[in-house]
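With one protein chain withheld, the remaining protein chains of the complex are depicted in position.
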Amino acid sequence: MSVEHVLTTCPYCGTGCYFFLQVVDGRLVGVVPCKTDEISLGRLCIKGYNAHAFVQHPDRLKHPMIRIDGELKPVSWDDALGRFAEELRRIREKHGPDSIAILASAKCTNEDNYLFQKLARAVVGTNNVDHCARLCHASTVTGLLYSFGSGAMTNTVPEFEKADCILVTGSNTLEAHPLIGSRILRALDRGAKVIVIDPRDTPLSRLATIKLNQISGTDIAWINGMIKLIIDEGLYDEDFVNARTEAFEELKEAVKGYNLAKVESITGIPGQMLAEAARVYAKSKKAMVAYAMGVTQHSNGTDLVKALANLSMVTGHIGKESTGLNPLRGQCNVQGACDAGGLPNLFPGYQRVDDKSARAKFEAAWGVRLPEKPGLTLTCAIEEAAAGKLKAMVVFGENVMLSDPDLNHVEEALKKLELLVVADIFPTETIKFAHIVLPAACYAEKDGTFTSTDRAIRVLRKAVDPPGEALPDWQIACDIGRRLGSKGFEFSSSAQIMDEMASVTPIYAGIDHARADNTVLRWPCPAKDHPGTRILHTQKFTKGLGTFAPVHHSPPAEETSEDYPLILTTGRNLFQYHTGTMTRRSPKLEREAPEPYAEVNRADAKRLGVSDGERVMVSSRRGSIALKARVTERIIQGSIFIPFHYAEAAANRLTNAALDPDSKIPEFKVCAVRLEKA
Amino acid sequence: MSDFNPTILAFCCNWCSYAGADLAGVSRLQMPPNVHVVRVMCSASVKGEYILKAISQGVDGVLVLGCHIGDCHYMTGNHRTAKRIPVVQKLLKDVGFDERRVRLDWVSAAEGEKFQRVITEFVEEIKGLGPNPVREVMS
Partner (left out) sequence: MSDLGKKLASIAFDELGADYLLAMREEHGNVAPVMLARGQDPGEIRLDVPYQLVNILSNIYPWLKDGKVAVVTRRCDEKALEEFFKRELFDPRRILKIGLACSKEQVAKCRCSDPVPAKTHIGEPQKAMEKDELSEKLMAMPPEERLRFWAYQFKKCNKCFACTLTCPVCFCDECILEEKTFVPEPGIPPGMSFHLIRAYHLADKCIECGECERSCPAEIPLLTLRKLLAKDVKEIFGFAPGDRKTVSPLLTVLEEGCNEC
């Protein structure tokens, strides 16, 4: 009889809560929060409490499979990996390394991701490596690299509760990041002012001090309007602007035209209310901005992020305790997957692949010549596959057939591939198109680290054995690397992988498993005796001076028309997570939110003759789905909201794959649709 | 609050109070029309949860009517009710509702007039209390 409480990290959002998995004789029986954890403070959300529920689910993939005569048949690891290596080699020889793309995963560990990108770069010889950060915070990375030189949260999760003002935009914090939401509630209880600007009423906005609803896709207008008012009323931080930033004159020029009346006509936010919000934010001593996908998932997402950066710099609200700009990352290790180099233009630690000295460093470390051309993004890889130029795709733990925009198009692309390899924990929608399927271990079955949204290294500890023959992703990557003839994949533990990653990644140089085991380290952590960094940009910005970017409002890529008169915006709900592979197999979560729905404003519903709970058909120029209407005041008139978790009515059949030019993030948050009775 | 028309839920036990209501009906006794009657087998089958949900959903008043103590078709069902309702009332009071929004009374099958009186008094009382504030405070 053995009873263990294994401390590990939650596999859902990027907050990075620790909890204990209760294991009785190899059986997972529950989750117990960790009371001494500085992030969660011994609290969890409903997903955290149910994080054990899917792990030992009978649907788990247990054996490697190869598609034979159209059907997936179980085979041995040796056969599966042998075929995998052979096919990769064949395609590389025939079509060149750039005909292959590897998708890393924001749900795998730093160590897994480091190996995925190493596999692509050092073994296949391509920079075609990307992951779903492309779909969530790619524009944060490009935007903040431009403005600050570092694309991550400037502060830590615990700091939220000490702020005097928190401006939340494009983030449904209480549902998508419940334990960060909990800190915001603590601040609110303390008397802090919380401003929520969102096209939807969220659980947080209903408690907020100031709540503003803008029309989807008009964010730069209100941000510029705020900046103009702050400059005009002398509320900007002149000392900070002079000492720490550049291009202020350009900013002043850019926002000149955004007077309150004009902003109101674009955004629908009453001018006086916006002015009040601007004043509250500017005058507060400690002011935080928190944002998420409502900001990033636009075809001008990078500009939008830069606009928010402008707002924090102009008020000097950055680089101090409880004062900064904070993109909330949505997956357990999306920060880490970016840090570990799972991006087509960046080596681990945001070192550019087209930078000669960075490349020389990695060439020396890995002992091979590396490609210099930045690779394909996830969204572009789908394009190239559809065009027949990309021949092979290796997908580690992603479900592109539900998470990517314009699914009908994705389906066409996947069907054209000569080789699609998927390593995952459950049979996903993507696996229906795979030629080779590899069963992977989930978070509870392996050791490693995640990097949470506030740059903290969170440790995963193995609690139970993987089902059947499933293996941790890093072991799969090592095996395939060796089969392709590389010598750089001789690892016997994930700790060794972290050691190698730290040796080539300056911001991780001081990190190893032994240190992370009992202390909370946040990057940059440049040396073994460095305590890690809680607040970024305190003395100077990572790039030196912060750069103001003159950005302008532009309409979304797709506007409403007579045929498609409503704006669709997509997102999450509290109970489901992403494509639902894990949450929909967790009975308590599925019970709370079992079916797809479209939130429709009461007035729109009345006009369309739709009542609450009625089945409706929602169509865009790309497809249509049938689901139930949820008539509510929670969304503004003219917009509807559909969560993207549900395969049976996949919101991404409707969404527009219009891409932000800099970051290639798709515009999940705005597309034109029509709603009618089904 | 003269134009306030309260919504009232009355749980009536099958054996006594519902029959009492019937008697009031066939006797053509005049009663305010605000009451929705829910017939239950015994007042004891009215869980406290039902009452709490009704109040949480904005019902202005809840009446639970059963057989007199000693007359219960199930011997001691109404004993349970008698013990349960004060707890529900106190809980409502603790969170700031008026506990008079929930009332327990006994009406036998022969007491058509009492049924009329209880209903009329309760409706008047709730009218005096005004609308249930729950919707407004939770919005």
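Letters A and B name the chains as they come in the text, with residue numbers starting at 1 for each one.
Keep this in mind: a contact is a pair of C-beta atoms (placed from the backbone, for glycine too) under 8 Å apart; a residue touches a chain by one contact, two chains touch by 3 or more.
Please read these numbers as outputs of a predicted model, since none were measured by experiment.
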Touch criterion as defined above, residue of A:Met288, A:Ala358 or A:Val459 at the omitted chain: A:Val459
Residue among A:Leu185, A:Ala434 or A:Leu675 touching the omitted chain: A:Leu185
Touch with the omitted chain, as defined above, among A:Asp59, A:Asp354, A:Asp465 or A:Asp517: A:Asp517
From A:Arg43, A:Lys283, A:His530 or A:Arg602, residue that would touch the chain that is not displayed: A:Arg43
Missing-partner contacts on chain B, residue numbers: 48-49, 52-53, 55-57, 68-70, 76, 79-80, 82-84, 86-88, 90-98, 106, 133-134, 137-138
On chain A, residues whose C-beta touches the chain left out of the figure: 1-5, 7, 18, 20, 22, 24-25, 27, 29-30, 32-37, 42-46, 48-49, 174-175, 178-179, 181-182, 185-186, 189, 203, 206-207, 459, 461, 517-519, 573-574, 588, 591-593, 597, 630
